[in-house]
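Removed: one protein chain of the complex. Kept in place: all other protein chains.
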Amino acid sequence: MTAINRILSERSVDTRAVLKILAILIGLMALASIVSQGIFLQPRNLVNLVYQNAILIIISLAQLLVIIVAGIDLSVGAVLAITSVLIVLFQDYGLAVSFLVAFGAALLIGLTNGFLVTYVRLPAFVVTLATMQIGYSIAKVLSGGGAVYTGLGGAGIAPGLVDFYKGSFLGVPFPLILCLIFLLVVGQYLRTSFGHFAYSVGGNQRAAYLSGIPVRLVKMVIYVLAALLCSIGGILFVARVGMGDPQAGTWVPLDSIAAVSIGGASLSGGIGTVAGTVIGVIILSVLNNIMNLLGVPPTLQPAIKGLVILVAVLLNSTRASK
Amino acid sequence: MRQRAIGQQVVSRGVGSSSQFIGWVSRNSAMVALVITFISGSIFIPTFLTRLNLSAILYQYSIIGFLALGQFLVILTAGIDLSQGSMLALTSIVTASLMQNYGVPVAVAGGLAASTLLGLVNGLLVSRTKIPAFVVTLGMLGIARGLALLVSDSKPISIGIEAFNDFGRSNIWGVPVSALLWLLAGLLLTYFLTQRRLGRHIYAVGGSEESARLSGVDVRNIKLIVYGLSGLLTAIGGVIWTARLGSGSPIGGNNYEMESIAAVIVGGGSLFGGVGSISGTVVGTLLFGIINSILNLVGISPYWQGTIKGVLILLAVALSQVRRATGSRQG
Partner (left out) sequence: MENQEPVLKLRNICKSFSGVQVLNNVDIDLYQGEVHCLVGENGAGKSTLIKIMSGAYQPDRGEILYHGNALRSLTPRWARANGINTIYQEIDLIPSLSAAENISLGNEPLKRSGGIDWASVQDRASRILQDMGTEIDTQVPVGTLKVAYQQMVAIAKALSLNSKVLILDEPTAVFTSSEVELLFSIIQRLKSQGIAILYISHHLDEIFKIGDRVTVLRDGNLIRTAMIAEFDKNSLIKAMVGREIDFSLRNGHKTIRDEMLRVEGLVRSGSAEEISFSLHGGEIVGIAGLVGAGRTEMARMLVGADRPDKGQIFLRGNPVKINSPTQALRLGLGMLPESRKEEGLVLVRSMGENIAYSEVEKSASFGLVPWKRIKSSVQELITTLDIRPTNPHTQVYFMSGGNQQKVVLAKLLAAKCDVLILDEPTRGVDVGARLEIYKLMQRLKEDGKAILMISSDLPEILTQADRVLIMARGRIAGELSAREASEEKVLSIALQLGETTS
């Protein structure tokens, strides 16, 4: 056995998959820097990459959690939208209160999703489709239909929030720091008992149940956490664009599912990593970058994304799966 | 009162006619809801039961109606088609761009062909590979949208042929032509699904794929066909939509597939396949249309529609869960 094989076989199932995608990403980045004659790897470009993807990364983490337990969450965009609206509307009461309100709303949506999927045992696709509709609807009602820029009492968005988005610490932009924090948080969560159990629940719910794992509780917590993560996305959104938008994030559910799939997770559950998901987001982004640099019309990009998803899933289905 | 057949399990536990009534209501819940909302609207809202209003509902919802018919066929086989909205846009672009140089017949044929072809590609991938339908049509959603943007250079293409545009907005005795076409399609599909071998086989595939295969049903090609039909029906809706707009739009149709899925589910279809009817799907579509209209006329913000739609979907799927648990599929 070659040295590489031996190292690889000693690592867990997940690590091997991640290394594979990482290799693809590095290849793509190399391609990008060649094509751009070095511009790609410039710090300014890389920083831009982070800014563009911070929100999607956090939301994809939410989607990852749900997909690990063999579910799916179409309401992620709606949570983003409704929390962004609530944050702006409650600016008069200060940032802290506005965040709390946003978290509360997300909590409610997460509990609803979790309850309907876990206790009533409705299919996750349909449940989150419905809560997505409801979420967007309430967001529109609250905001009066269009975007909101000021709070209920007329207060503008706290400048601190906007500054936060643009600011940095020791040269590292705050959004990136925030992303890293949540990557660590979610990664650690997956190493706690409940996170550990999530994989088994998604991989084989009956076996998990008979092993004594509290299946329903594990799933409930996942759906709630996912919604809370999306509310963080909502905060970032407001910081970035300076408004609350009840129609934001319609692209987010499908994009996050794409990123998670490319990152090696299986839609039938039980498999998936934080690292893989992040790499999935970045791969999509780098692909975009390459296409722009090559002068490929932006119109083709959704098509390319579609092809990439198909290929990624096809490759993943050749692994041992259910 | 029909005699309980020899060997038939008692489905509901209650005694007497009340449980039979509940059983009937749960099986026909969409229709019941439709009738109730229609009657409520007629009674409480003066402007509801007018020719103007009713034809407006039909006008608006016949396009989603076409998509819902196609979605129903796919969902019958326990599949799903997420690419309908993008295919709608693609058809509209193809039709509009061919119109100028080749005239109406060629343009329409081209538009129909474009989405039908993509639908067949969906069907090929779903039936011949292990990729789940969700992912296949998700990919196609992007591909179709991309093609639409590419061909049109991201700009709408206007149509100069007035006859065509008028067709999209025309009425016969106050009933929009598009609604009549929708009705016709519904009748044809009902005939197909109830009287033709292929149609019944679609139900068989959804009911139990393995048993169907053992009985000699061509499961693979049936899956291919339903996705192709979904493409075709989406395309028909697309042509009408284009005529109405008077131009081809590469960016429209967003999330329309979610609407069609909602209509199918509310109409009694189940994502697990094998259950539901064309009439149910039509009822589901009309139900959304009527509720929408009521909300508008009453002056309730249209923003509340989403909530009502969401709640309806949840009720519908919960009911179908109850049906599964108590009766039609025995363990």
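Order of writing sets the chain letters: A and B. Residues in each chain are counted from 1.
By definition in this document, a residue touches a chain if its C-beta (ideal position, glycine included) is under 8 Å from a C-beta of that chain, and two chains touch if they have at least 3 such contacts.
Here the structure is a predicted model, which is why all the values come from computation and not from measurement.
Visitor: For the chain left out of this view, which of A:Leu49, A:Ala124 or A:Ala208 touches it?
Guide: A:Ala208
Visitor: Could you tell which one of B:Gly168, B:Gly207 or B:Gly284 touches the chain left off the display?
Guide: B:Gly207
Visitor: Just to verify: which one of A:Phe197, A:Tyr223 or A:Phe237 makes contact with the chain not shown?
Guide: A:Phe197
Visitor: Which residues does chain B use to touch the chain missing from this display?
Guide: That gives, for chain B, the contact residues 5-9, 11, 191, 195-197, 200-201, 203-204, 206-208, 210-212, 214-217, 274-275, 327-330.
Visitor: Could you pull out which residues of chain A are in touch with the chain that's been left out?
Guide: Touch with the absent chain occurs at residues 9-13, 191-194, 196-197, 199-200, 203-204, 206-214, 266, 270-271, 320-322.
We take it that only the chains that are shown with their structure count from here on.
Visitor: So in the complex, the part of chain A that touches chain B is made up of which residues?
Guide: Those in contact with chain B are residues 116, 120-123, 125-127, 129-138, 140-141, 145, 250, 254, 257-258, 261, 267, 297-307, 309-310, 313-314, 317.
Visitor: In the complex formed with chain A, which residues of chain B make contact?
Guide: Against chain A, the touching part of chain B is residues 80, 82, 125, 129-132, 134-136, 138-147, 149-150, 153-154, 250, 254-255, 258, 261-262, 265, 271, 301, 303-311, 313-314, 317-318, 321.
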